[in-house]
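Removed from the display is one protein chain of the complex; every other protein chain stays in position.
Presenting chain A:
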Amino acid sequence: MSVDTSQNLTLRPLFKDPGVDLTAYRDQHFKGSRMQQEKLLKMSSTLYVGNLSYYTTEEQIYELFSKCGDLKRVVMGLDKFKKTPCGFCFVEYCERLCAENAVRYINGTRLDDRVVRTDWDAGFKEGRQFGRGKAGGQVRDEYRMDFDPGRGGFGARAQLKGEKQLTRAGNAIERETPKQENEET
């Protein structure tokens, strides 16, 4: 027998829940109205996970995000030309509550020494696993001016420019620990 807690009231002003609130970001490629999109986001069990190192594997994602509950699937984001990981993924949970906990408690913690960022996603559609930047990776890696060893060094544009100027062979970047914090806001 279950008890009826439908009469429970909760005080509003002091409770903040970053796990449920939507951020300002909206996927511009979403097919449908803004209302539909927000409705889907509020029901979704899928998260976009960003600011990953290119070297972070599906296995690591599984390990970290399983801490909040059973995963239905993980879709790794790939460079659309090279078909190699390009620093993001989608994580789909079996239950919404688990995804909320991931936003509350995993968002903002580190994986491979990088602060991972999660955001609600309306649900994975085929094709979305690919980077949308011109160079194949994510758009944010297109114009980035800093050197981020976990994400292929300089941004794509900066690299292109650099290659023209420099003739000496660039060192292949070993998998290593980036020292600086790199948080997407």
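In the analysis below, contacts are C-beta pairs under 8 Å (C-beta built on N, C-alpha and C of every residue); 3 or more make two chains touch, one makes a residue touch a chain; residues count from 1.
Keep in mind that, in the parts below, contacts and distances are computed from a predicted model.
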Name of the absent chain as recorded in UniProt (options "Translation machinery-associated protein 20", "protein-serine/threonine phosphatase", "MIF4G domain-containing protein" or "Cytosolic 5'-nucleotidase 1A"): "MIF4G domain-containing protein"
Identified contact with the non-displayed chain, of A:Ser44, A:Thr57 or A:Thr84: A:Thr57
Missing-chain contacts mapped onto chain A: 1, 3-5, 7-20, 57-60, 62-64, 67-68, 70, 73-74, 76, 97, 100-101, 104-106, 108-113, 175, 177
